[in-house]
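With one protein chain removed, the remaining protein chains of the complex are shown where they sit.
Right after this comes chain A.
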Amino acid sequence: MMSLKPRNVDFQETWATLKETVAGVVGLRAVERAVWNTRFSDVYALCVAHPEPLADKLYDETRKFLEEHVDGLLQRVKGNCQLESSDYNDGLLNRYVSAWREYSQGVGYLNSLYSYLNLQHVKRQKVSDAEIIYGSSATVSCPEHDSRQLEVGELGLVTWERVLVQPLSGALSSRIVSALEAARDSCNTSHESHDVLRAAIHSTVHVQSFRVRAPLSLYERLVLEPFLAAAGAQHSRRAARLLQDGDVSHFLQHALAGLERELNLARRFLHTTSLEPVRGCYERACVQAHLPALHADVERLLREASDGDSEARRLDLRRMYALLRPLGANALRPLVEAAHQQVVKDGMALLDEEHPKDEAHSHFVSAMLSLHSKYNALFADVFQGAQPFVGALDKACSAVVNRRSPGESCARAPELVSRYCDALLRRRAAEDADDRLAAAIVVFKYVDDKDVFQKHYARALARRLIHQLSASMEQEEAMINRLKAACGYEFTNKLHRMFTDVAVSADLNAKFQQHLRDNDLSPGTGFFIQVLQAGAWPLGGAMAPLAPPAQLERPARLFEAFYRSSFSGRRLAWLHHLCTGELRARHASRLYHLSATTPQCALLLMFESVDVVSAREARDALQLSGENWTRHLRPLLEAGLLIAKSNDEDGDLELNLNFTCKRTRIRLTCAAAPANQGGTTGSSSSTTEPTHCDDDRKMYLQAALVRIMKQRKVLRHTELIQEVVSQARGSFAPSVAMIKKCIEALIDKQYLERAPGTLDTYSYLA
């Protein structure tokens, strides 16, 4: 057993035996366990030698030995090769790699043999990580000229780099690059040569792997940079050839395949960090350089891809997107713009297709839906639903939805969408109505003039609620909730109030019936009432007072009295044109059930006793005038119940004694409702609607302006406009001219003033 005590050691003698073993270890020759153990103690003994430790000397001798050894390897690797040639098959790489494998392994063992030296002697001299990262005078200098000692394993690697790699660097680098080029072009080279190539490349990483600073610098200098330079030139040539050879599809296909192959090559041979530089190099040389050529065909590709199911074009677009996406937004922009154009063009064409006039609303909505779903699917398929394309689709859809035909003062979209909803909500037993309403919301979201839509919708809803035309109240409520989700509480609060009124009315009716029973009163006929809150319903002005027929007088008076007693401070106004009477009429020996407005009931009751009534008399009796009279009379004439003897307004009205009708139920009310239906009246309403909305919009804008200015106190013109537009966007798209007018109005009202001394700044006057 050896002693651990420091003692006198003869350096020359010990080193001579040690050197022999070292040579054996580094050369990977067999070393006996006992010898190894003894040499281990020798290293120890030298390091702790008395009177003076011999560690430094041992270190220097070892370095000298390693230098000589590596120099020997260098000669072996060189052989008789032409260093200037770049023929990677001349055996230089093979010899290099086998020498490297032997040496790197041997140095590893040597490191363990010297572990005491490493541990005790070298560690103390090593620089800490912190010093390296934050810099100190010692670390700034280049490691090669650093006189400080390294661990023996590291010393071995440094020696290798300096003595062997340095002189061979040109030769190695050119061989590695040409071998890589060869490996790219043919995948079937034998595995062995690939292994050699990979080992050679990774040796350049390994040699510097212990370095904290720039551990990859040798690899980059020797392998990556020359490779990228060569590859870039190669890619450019190839791309140019591809463009010459065939059309864009050809180019896209091969360019993408080339990229994949390039990445594969990098993955197989290069260091993992090189993937991005390799990809970047390829994209610059192959795609970026040919962007104009690619962009030129974008439009055609999109058009053909959207026509039917052209899988080939879709594949092209998918490839194009895969190539362009990494190049950033600028490279994609023409593609996005072309997508936008394509959707707009297609959408316009769809809307212009022939369709029956009275189906305009369902044509409009279904065309928009099919457009949206078609391109949504296409973009999701070929562009992976990327945000820029979704944005382009949205912009295009809103352009199509809000388009104005020449001669129209505003888009018809709000009216059409609301008519579509109306038709669905009225229809009975349409089991897919729910889904179709949910789909209509998709179109609705693109409508700019949401306030116009709201007006149309509110009118239609009022009609449905009053005449009880809704298919189901749940559906109505669900639709209002959908609108609320899309546009917020403000947008639907009027609609909600209408809903509440209907519920309150039901309650009221129950109470009224109870009241009648309690007081032993009878209204004489079946009676139901809806009491609506003025202002919440878009019903137009109340009608001129009407003398209701005697049969209806009684329930009306009873209810008025009841209402007055239950709610003080409220005044009721009857809307006779909206009331519905259910009549049973025995006429020409047949029984008919008629639904009619109050004035129509009154008119029909007049014919109970006589067959001819003078129009003037009737009109005076009902206290109806002008427009109102014809509005109520016309449905009776159209149904054929009455016959006007002359076109004259005051002519006689005669009961049609030959009246027959297959149905026993006849509805007169609907046609008489004041709101417009069908195409002809629709156009007249769309001219009155905007003026209606204009006033509301001005109020809205002024309120928004005051809100903003109250908060900001002082604001520049452009910022103010931006803020207002963003607030108003939820319900309509305001024009700048209108905003300016509103600002002027507010300045006149002294809410705002132009800040003194500036041209474009406003300030708020408290």
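Basically, contacts are C-beta pairs under 8 Å (C-beta built on N, C-alpha and C of every residue); 3 or more make two chains touch, one makes a residue touch a chain; residues count from 1.
Definition applied: contacts and distances are computed from a predicted model.
Enquirer: Using the UniProt record as the reference, specify the protein name of the hidden chain from among "Dynein intermediate chain 3, ciliary-like", "Anaphase-promoting complex subunit 11", "Protein odr-4 homolog" or "Vacuolar protein sorting-associated protein 45".
Expert: Its UniProt record gives the name "Anaphase-promoting complex subunit 11".
Enquirer: Quick one: say which of A:F559, A:W629 or A:Y762 touches the chain that got left out.
Expert: A:F559
Enquirer: From the list A:A478, A:I529, A:A621 or A:I708, pick the residue that touches the absent chain.
Expert: In the complete complex, the chain left out is touched by residue A:I529.
Enquirer: Over the whole complex, note the residues of chain A touching the chain we left out.
Expert: 466, 493, 497, 525-537, 539, 542, 549, 551-552, 555-556, 559, 563, 567-575, 578-587, 593, 598, 601, 604-605, 607-608, 655
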